[in-house]
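Heads up, the thing below is written out as structure tokens.
What you see is the complex with one protein chain gone and the rest in place.
Our next item is chain A:
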Amino acid sequence: MRRASFQRFLSSSGKRFLSQKIIPFTFEKYPNVKRNPNFKSIDSQDIAFFQSILPSPQSILQSDLDEFNIDWMYKFKGQSQLVLKPTSTIQVSQILKYCNEKNLALVPQGGNTGLVGGGVPIFDEIVLSLKNFNKIRSFDEINGILKCDPGIILQDAQEFLASKGYIFPIDLGAKGSCQIGGMVGTNAGGLRLLRYGPLHGSILGLEVVLPDGTIIDGMHSLRKDNTGYDYKQLFIGSEGTLGVVTGISVATPIKSNSVQVAFMGIKDYSSAMKLYVKAKQDLGEILSAFEFMDGQSQEFVKKYRSTTSPSITFPLEESYPYYILIETSGSNKDHDQSKMETFLETAMENELIEDGTIAQDSNEAHELWNWRELIPESCQLNGGSVYKYDISLPIRDMYSLIEETNKRLQEQSLIADSSSSPSSSSSSSSKPVIGAVGFGHMGDGNIHLNIATKQYSKEVESVLEPFVYEFVSSKNGSISAEHGIGFQKKPYLTYGRSKEEIQLNRQIKNLFDPKGIMNPYKLL
């Protein structure tokens, strides 16, 4: 067997778990959200106009629109009757100008991998899919500056950059589907933020189309440029409410030629915190990820993987209450290796870690990452429906959120007592909640709380909300560290932002989009 086929044999197949459930329309689930009567409904004249600017029949879809109307979590379902797939900035500009004149509402959509219902319509908004607008425009091999269209899939960009010796500064579990434009729109964070910082720092310029059709060409490639308001920052994380990002200029870091991954078991949360401090001290300049996972989350992945790839074994011989995955990216293999080994050995001697393993080759490294990256999917398989919270908290308080949530669910008798029944049997219990797990980017103070349930229910929801948001607010955290606000978290914005802040945001929105056609019912 050749090298290439050997790799294929080993690569895992993380396939999206398809649900057969019937998803209710969002407007039925949220009857208090009303369609804005100022928005016009689509008629045949509108279609004729769009046909005149998008000549290809594949660019205008009017049937089988579920994949555009339903979000990745199967939580929200819009009733859009029209999907437009422009392939150029000019086309986007023409579409927006027309919609603005006619009062037609729009939802810009990337890979539709968002987790807060921000990328799908609520009523009959037109879906503006950037899927086919997906070319790399240029790459500067000296400065590492990539200029591209919004619809390019992250993994494609990663592969292109790898062939040039660079990497994309952000990496996420959804890399096979999510698009760069959508990542900019949502200010996606992900796995390597610890090392390379947020997109606010990496994006050098954007080309955007404003709702009235004006094209703002800001595809700059300068690292330093103090010449006025840095308006591009407003679009990063604007969730498609200010305009459409049609071009991205991003600074990409050099690909490290020495990457190491270690996976370890921890006895308690305070050891995890001490280990994080130690990792910064010992591995400082090469540390590229410090990921936290609780024991229950790994039990879910074990169960999931035992169905998808039964021969795969867990990296450690025993189970532990918590796990940490550390990645280093450096330039000298021998130095990095000895740093990592010393770090792990002293951590073991100091009893900060119980046991661990270092990936011996890239296949093992990829496998170790799978145990972290497959947690969201595994939660979905173990439960039918997952409540997801993406929280920023001071590291000290991070895990107390998970503990408090579990305590609350137990008090309300919604979850099987975790001490008496292991996860394997809990799915057969009569309780609606299968498990509440915590994992996340500890280095960034960002934890994901996932609650796997048999189905979404008001009963469970009322126990979780607004409790989670109140808890976060009391610790001065953020109710959305990297997922955004979208539709789902809009009612809770006040838990993180003051009245004045929200008012300022509204003023900005009105300045760019006075008619409010861009992604209505979301964010503000």
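We adopt the following convention: a residue touches a chain if its C-beta (ideal position, glycine included) is under 8 Å from a C-beta of that chain, and two chains touch if they have at least 3 such contacts; residues count from 1.
FYI, contacts and distances are computed from a predicted model.
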The chain that is not shown, which UniProt protein name from "Probable electron transfer flavoprotein subunit beta", "CTLH domain-containing protein", "BRISC and BRCA1-A complex member 2" or "Putative methylase" does it carry? "Probable electron transfer flavoprotein subunit beta"
Have a look at A:Asp46, A:Asp140, A:Asp156 or A:Asp355 and name the one touching the chain we're not showing. A:Asp355
Among A:Asp46, A:Glu364 or A:Glu404, contact with the omitted chain is made only by A:Glu364
Tell me which of A:Ile136, A:Ile312, A:Leu493 or A:Ile508 is the one touching the absent chain. A:Ile312
To test your reading of the contact rule: which positions on chain A touch the chain that is missing from view? 1-3, 6-7, 9-10, 257-258, 262-264, 311-313, 315-317, 331-334, 344-345, 348, 353, 355-358, 360-364, 366
